[in-house]
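One structure below.
All protein chains but one are shown at their positions in the complex.
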Amino acid sequence: MTTDTGAELQRDPEGRLRHFLTLEGLGRDELEQLLDLAQFYVRTPGDMPPRDQTLAGRTVANLFFEPSTRTRVSFELAARRLGADVVNLDLQSSSRVKGETVLDTIYTLQAMLVDVFVMRDAEPGLPAYVAQHVAPHACVLNAGEAHVSHPTQGLLDTLTIRQRKGDLRTTSVAIVGDILHSRVARSTGTALLALGVGELRLVSPASLMPEAGELADASRYHSLADGIRGADVVMALRIQHERIPDSASLDIDAFNREWGITAENLRYAKPDAIVMHPGPMNRGVEITNEVADGPQSVIRQQVSNGVAVRMAVLATIVRNVQARNVEAGRRAG
Amino acid sequence: MTTDTGAELQRDPEGRLRHFLTLEGLGRDELEQLLDLAQFYVRTPGDMPPRDQTLAGRTVANLFFEPSTRTRVSFELAARRLGADVVNLDLQSSSRVKGETVLDTIYTLQAMLVDVFVMRDAEPGLPAYVAQHVAPHACVLNAGEAHVSHPTQGLLDTLTIRQRKGDLRTTSVAIVGDILHSRVARSTGTALLALGVGELRLVSPASLMPEAGELADASRYHSLADGIRGADVVMALRIQHERIPDSASLDIDAFNREWGITAENLRYAKPDAIVMHPGPMNRGVEITNEVADGPQSVIRQQVSNGVAVRMAVLATIVRNVQARNVEAGRRAG
Partner (left out) sequence: MTTDTGAELQRDPEGRLRHFLTLEGLGRDELEQLLDLAQFYVRTPGDMPPRDQTLAGRTVANLFFEPSTRTRVSFELAARRLGADVVNLDLQSSSRVKGETVLDTIYTLQAMLVDVFVMRDAEPGLPAYVAQHVAPHACVLNAGEAHVSHPTQGLLDTLTIRQRKGDLRTTSVAIVGDILHSRVARSTGTALLALGVGELRLVSPASLMPEAGELADASRYHSLADGIRGADVVMALRIQHERIPDSASLDIDAFNREWGITAENLRYAKPDAIVMHPGPMNRGVEITNEVADGPQSVIRQQVSNGVAVRMAVLATIVRNVQARNVEAGRRAG
C-alpha cells in the first residue's frame, strides 16, 4: 500500500473513501458494502432504470483524456440516475501539455461548483495527482488509468462473478491474455484476492505476463489449457495494441490460435464456467464470436453491472464527503 | 411490402408499431393517428415547448453515423420534452468496421438500460438490421437511412401540407429535383400516396428520376413548368452531392437554371401554393433566397413540425411496447 497508487490518498483522516482511485488497500467489508449497494442498483434490461436523488444538486464532470464512449456513457448515466448534473469535456491529449494545465481545468470547474471529477487518462498518475490538489469537498473517480488501474471495472467484474458463482471463496478465476498491459486484470485481480477468491490464475504468454511482484498471490500459467482447466470463470482481456511497444511484433493469428478463447478450448474449463470480457472486444482475436455470444458469456451482464457499480461508488463517495462536512460543521459549531 | 424495407419487421405480433423504420405498409388510419398526435404537440415559436412524461425514466440514445446537427437536436429535444434522458454518441463511420461492431455498441447500451435507439446512417439497412437484434423491450427509430427512407421527415412534410391545405385528397403535390437520391422524396411520397393525396408529381431530369417501380402511383414530369403547373405544393429537394457518383458531372448552374425554384417559375404553380424544402438548403441551387424566405415558404413550419412528429412517434412506439409488456405480464400472471 503506497501513496503512489492512491490507496492512502483516497481516504479522509477518518479512513473513509473520499476519492476512488484504486482498489488497493480496500478491505473485504468495504468491498462487500460497495458490491451490496451496487446490487441494489442492478436492474434487468427492460426494467426502468433505478433512480434516486443522492447526487441531486451536484455537478459531475467527465474528463476523458483517453476516449471511451462506453465508459463515459456508463458514468454519465450513473450520475444522472442519481440526480446529478453532468458535463462532458472531450479533451484531446494534445490540449494537456503538462499537469499544470489539467489543474487549471480542474480549478476552473471547481470554481463553477463542479465537485465530482471522473477522469480517464492513457498516462499513469493523473487521478492521484488531481486528487492531491482538489478542494476538500471535491472528489476524484478513476475511470481508467493507463495500464495501472480501473477500479470500477474491478468491482463490476467481481459483482458479476458473485452473482453467477455465489461464494467467491470456492471460485476459481482464470484471467487470460494480455495481462501485462491490462488495468482491468490488475483491478479485478486485486478485488478478487482481497475478497478471498478460491483461486486466481494469470494465464498468458511470458511476454504478456506482469512481474512476479504484481498480484503476488495469483498462480501463473503459460499454457491456456492448463490455465483454464477446471476454472469457474474465464476472463478474456482485450489485446491492448496501443500499449504494446512495436505492436506489429505481436502475431495476431498466432495469439488467437494459442490464447484465444474458442468453443473448443473452453471445454477445459468447468462445464458451467462463465466467460467474461471487459470490452470492447477484438472479436476473432482474444475471443471468438461463438463464445462471446454463447450461453456461457456474461459480457452484457458485466456492462449492466458497470452502471450499478458506478452508481454505488458515486453514492458512497458523495455520502462520505457529506458526512465529513457535517462532522466538521458540528466541530465548528 | 417486404421485410427488406422493415415494413413487417417494425410491427409486433399484434401488428402494432414497435420500431419506426419506414412508412411503407402504414395504413391511412395509422398515419392519421400519428399526425393527430403530432398536431397535439405543435407549438408556435414563442410558446413554451410542450412537455409530458410519456418517456420519463427512459433513456434514448442518438446514434448518428452520418452527422446531422439539426436532426440530432430535433430528436434530442423531442425525447427530452417527453421526459427521457438522452445520450448522444458521435460515431465516425470509420469506427464501424462491420455490423457486428454496431451490434456490440447496441448491446452495450441496452445493458445500460437504454431502450430507444435513434439511428442515422449513410448506408442502407442498418436500422432494420439493428431492429432484428435488439431485445424485445427495445425499439429502433430510423432518423435517416441512405437514399432509402426518412420516415419522420415524411410525416412532418405531410403534417405541414395538411395544416396548410386541409384535405389531402384535393391537393396536388409536386416534388422537384434530385428525387433519385432522396430519402425524403421516398418517405414523403409514400405517406402522401397512402393518405390518398389528390395528385403526386415527380419532377426531375431523367438522370435524377427514380425507377418506374418506385412511387408507382405518382405521375412523372421532365419539365419544371409542366411539373408544377397548378400545383398546391412545390417541394424542392436538396441536391445530394454526396450520393451522386462523380458529382462533378452535375452542372450546378445548368441545374439551377432548369430545375431551381425561383420566384419567376413559381408562378406556374397555384397562386397560393406553398413551397417546402427538407433542409439544409443549397441556397441558389435548388431554391433561391427570394423563394426560401418568401411568403409562400413553409420551411420553418416544417422544422417545427419535425419536433412534434418525433414526439408523436416516440410516444406511440414507447406506449406500444408498454402495452405489449402489460399483456405479456397478464398472460404470465
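By written order: A and B. Residues from 1 in each chain.
Basically, a contact is a pair of C-beta atoms (placed from the backbone, for glycine too) under 8 Å apart; a residue touches a chain by one contact, two chains touch by 3 or more.
All of these numbers come straight from a predicted model, not from anything done at the bench.
Of the listed positions A:L21, A:V42 or A:L109, the one in contact with the omitted chain in the full complex is A:L109.
Here one chain is not drawn; of B:G15, B:G46, B:P295 or B:G329, the residue touching it is B:G46. Here one chain is not drawn; of B:G166, B:G196, B:P280 or B:G294, the residue touching it is B:P280.
When the missing chain is restored to the complex, the residue among B:S204, B:S304 or B:N320 that touches it is B:S304. Within the entire complex, the positions of subunit A that touch the omitted partner chain are 57-59, 61, 85, 87, 89, 91, 100, 104-105, 107-115, 135-138, 325.
Touching residues on subunit B toward the chain that is not drawn are 43, 45-49, 51, 69-70, 73-74, 76-77, 80-81, 279-281, 283, 289, 300-304, 306-307.
Just so it is clear, only the chains that are shown with their structure count from here on.
Centre to centre, using the average C-alpha position, subunit A and subunit B are separated by 41 Å.
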